[in-house]
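Removed from the display is one protein chain of the complex; every other protein chain stays in position.
Order as written gives the chain letters A, B and C; numbering starts at 1 within each chain.
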Amino acid sequence: MANTLKINKIENFLYGKAPSVVRCGREVEIGAGQVIPEINFTLPMMTIDDKNWCEVIKQYEEIIDGVLKRAVRLEVPQLLVEFETLPEMTNRPQWGLEITRLLADKMDRCYRDYGLKSALRLTINDVREFNRPPLMRSGKYWGNLCGILEGSAEAGADLIAIESTGGKEIGDEALVNCDVGASIFALGVLGARDMEFLWNHITDYCNRTGVVPSGDSACGFANTAMVLAEQNMIPRVFAAIVRVISVPRSLVAIRQGAKGPTKDCAYEGPYLKAIAGVPISMEGKSAACAHLSPVGNVSQAVCDCWSNESTQNIRMLSANAPTVSMEQLAYDCRLMNVAASEGIESIIRLRDWLSESDSPLDPQAYVLKPEIVLEISERIIAQDNPYEQSLEAARSATEVLKRDSREGKVKIKENELKWLDMIEQQLETLPEDEEQLIEQMLQRPEFRGKFLPAEYGI
Amino acid sequence: MANTLKINKIENFLYGKAPSVVRCGREVEIGAGQVIPEINFTLPMMTIDDKNWCEVIKQYEEIIDGVLKRAVRLEVPQLLVEFETLPEMTNRPQWGLEITRLLADKMDRCYRDYGLKSALRLTINDVREFNRPPLMRSGKYWGNLCGILEGSAEAGADLIAIESTGGKEIGDEALVNCDVGASIFALGVLGARDMEFLWNHITDYCNRTGVVPSGDSACGFANTAMVLAEQNMIPRVFAAIVRVISVPRSLVAIRQGAKGPTKDCAYEGPYLKAIAGVPISMEGKSAACAHLSPVGNVSQAVCDCWSNESTQNIRMLSANAPTVSMEQLAYDCRLMNVAASEGIESIIRLRDWLSESDSPLDPQAYVLKPEIVLEISERIIAQDNPYEQSLEAARSATEVLKRDSREGKVKIKENELKWLDMIEQQLETLPEDEEQLIEQMLQRPEFRGKFLPAEYGI
Amino acid sequence: MADMKDLADAIIKGDMKTAVEVTKKALDEGVEPQKVLNDGLVAGMGVIGKRFKANEVYIPEVLIAARAMKSAMEVLEPKLTEAGVEPVGKALIGTVQGDLHDIGKNLVIMMLKGNGFEVVDAGVDVSPDAFVEKARSSGAKLIGLSALLTTTMPAMEKTIQALRNAGVEAKIMIGGAPITQAYSDKIQADGYAPDAASAVDLAMDLVVA
Partner (left out) sequence: MADMKDLADAIIKGDMKTAVEVTKKALDEGVEPQKVLNDGLVAGMGVIGKRFKANEVYIPEVLIAARAMKSAMEVLEPKLTEAGVEPVGKALIGTVQGDLHDIGKNLVIMMLKGNGFEVVDAGVDVSPDAFVEKARSSGAKLIGLSALLTTTMPAMEKTIQALRNAGVEAKIMIGGAPITQAYSDKIQADGYAPDAASAVDLAMDLVVA
């Protein structure tokens, strides 16, 4: 990756427009000027097994029928549908592929009958964690994962994504202890190494088949941190810093050939867009059904797709929850696109309102503010490898938060300020050299047996 | 009511600002510059009876605790909570009042502990329809309605509202037959007469107690029309015209002393604000949980409160649905208020985006476009009584839709254009004189026995 | 000669006068009542039903057609009875206890009538006991329950239990905004319809089955 940002001026950092446009599915163009809704959904409470499989199918039929009908009614110009497999559906690939086919067929028909432009993103649930410690590159679960990947083009997927879990063995522990070194190890060392292996594999398949390799999400790390912070378990400043630490890890997918749109739940998206120029999917207030967050508006500021993260197929007073989300996404996108139709000045106006409405109130929102994203991205790409980049990410996020809370630009709670100091001190003790960090981490008794170094090429 | 609009220039027709500010509850100011979230909720599937009453209480406790906690976390500057009684709670007033007290106490505590400014709106479910034909001014159900009203101040309600149903005996039939004359009779004659009686009673109580009489909604008429149109049961143009017909009826409450904010589900709100200067509560994409609509954004354009209409207390992946709505409303309001903090030019900018993003696509959205609201309002207030106003409302809405669809400003489906002609023809046959219409309607066999003329002073 | 196509067209247009005239003429000319019903009235309603489902026409047009059909049926019915032709079925439709919403119920009633059902309107706020009594007195083969509130849904379950306990054997279908197929399965209704149009299809299935 070149050491310059793909977007280095704030006036070029816009929603709906990305330096590299992704074209896929039925006439869908992502990052070409319009923000596109991305709808996500999951099953209500039910068991997935042979006995219930018919019922599972019916659920997905009901979901997609409701969603497509509403999208047509609201004249949604383009639609991205994400189907994320549940563990059972990765572990029996034909199940995951059957649902994929069902959705693709319905979307095809809707395109033919009503002209609804759409693309289907298949997100493979990473099941490698079923082994403890996980086998990342072999064994049954890796085989299952590859099985669904290999069938995805034929089943009608237009894009492939994954929320990979390499490094999560350390990540949870790092979070609850606010251990920034262990977080960097989990994301910037283990996560990055696994991503390199995994995404090399994915893009290889995509190159053969024409499916678009889209992106990965540090969901299990940075979103877990966000949820813990919302529950007052960990300081928000720590969650904010973990978010920025996740950037170099997610960049690895793009270096391996991922083209975007990045995953909706990868709130690190704005960094990926600035650095690599890929279009990004984001979620915020639209995803309140899936998790509460302090970044409901700012997350929208430079998005190219706008998503609801996920909602079960349960009945609301109006309709089933996925249809409700479809409607909300459609209206959010209408607003952004109407402003965009007036030109760049209007995009910037709305972008800045979205950003300003959240960013002064929470450090997690502040690190997503477009200006801050550019400032920190610049520092991240000056580094050479994911470890150094992650270290720099943590340092710059910490510095920026300290500096700008002093200047009153971002509000940080009294009892969180000391955490910024503590994190800064932790960061000072971390070695500049990755090998040394690995050495340190391998020696920590609490991590012993949790992960298999060889699975990460260590 | 004077024959001039309270807001007669488009540059003064703004969200968050109303000519007459409403001050109520714990330091809440509505229409004074900020848009305020209004949260609504209802019970999940359960029976309301003696045996279950404890469980009912627990539900409302869980709802309000979740909502207030989230409002505090998101630093909501002011909050309006609406509690709408269920029929059982109007019919046993002490039940409705017990929940009112519970909510008011929690809101008090939250104000003391966290400084959350809030006000409680009690909306009384109109149970007079339990008699068929309904007794509007006497009998058990009228007594129950009065019972809850009389206890509302003591129970801690800051505002009173009602969705009154006078005229609904004719309204449903009018809708499914697209009978514009019967719709005008239901809303502009029966509805208006009942509103005069009812709101005189309500404001009398409010004057004695200091509770704010807020507003009424033509929900059972115009929103039923909207829902039927969404289900392709009736033409959207008819639903649009019924919306405008509902304006003179809802104005009656204000003439009787209602101060606003008008009811969230009264999408006729913008007309009421333009004509009478009261602050208005509105709902749109935020209320997709309660009903799908074609007015998700435009409904927001000139709102003073922004609501979710209603959602059951069911668990989403993140939290219970009312908490999810609370978060979404908070972010929508943040965006509007951040733009407003820049000044009027920015309010107008965002208002117009909200308006333009919907209004060209659906006649129901088009009649809520601020410019159109002013145009039609001007014509409505030139008339003398609710019947004449309703007739003029229907005529002007029909004319405007015909004119502006010809000019390409609003898209009307091919098979709906003929309905505009048919409605126009229907309108030509209607008498200018209310007494004549009453005469005609009393003779229609299908309405015989459906309503009691004496209950409307006829 | 009376043309069944003209009769169907009169129904489609909602032209009550012509519908009645052609029906009378056909019967005078000795056309079999069953043929008038099927090739004229039902055929016409079938066309309007299809157009409605395709969103080409709206419910008022369906209702006008249904009213034309009803007028023609008044002429035809005695002849059908003579010929031993049974109506499609009798249905009892109502909104459950505690619930005052009637527009959904009324739409279903109108559409069932338009499709040849005889329908008894039980009204709104109907207690389980009242449903049982009306089911017995009407002899309905099909019972439709409507609920629009989450807090009146449980009354649906109680009503079904009361009907079953009373030995009522009619098929029971349910509907209303908060109702789902899962709820229908749970309370052991015979079927659930998400809207008025599909309620008619469901009713046909249940009564013919």
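Keep in mind that, in the parts below, contacts are C-beta pairs under 8 Å (C-beta built on N, C-alpha and C of every residue); 3 or more make two chains touch, one makes a residue touch a chain.
Remember, it's a predicted structure, so these values are computed and weren't measured experimentally.
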Q | Missing chain: touched chains present in the view | A | A, B
Q: Out of A:176, A:344 or A:382, point to the residue that touches the absent chain in the complete complex.
A: A:176
Q: Determine which one of A:38, A:129 or A:332 touches the chain that has been left out.
A: A:129
Q: Kindly state which of the options A:48, A:72 or A:458 is in contact with the chain not pictured.
A: A:48
(Q) Using the document's contact rule, name the residues of chain B that touch the chain not shown here. (A) 315, 317-318
Q) Residue-wise, where is chain A in contact with the chain that is not depicted? A) 42-48, 86-88, 127, 129-130, 132, 172-173, 175-179, 224, 228, 231-235, 312, 415, 419
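Keep in mind that, in the parts below, only the chains that are shown with their structure count from here on.
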Q: Taking each chain's centre as the mean of its C-alpha atoms, give the chain farthest from chain A.
A: C
Q: Identify the chain whose mean C-alpha position lies nearest to the mean of all protein C-alpha atoms shown.
A: B
**Q.** Multi-partner residues of chain C (each touching 2 or more other chains)
**A.** 150, 178
**Q.** Contacts with 2+ other chains: residues of chain A
**A.** 317-318
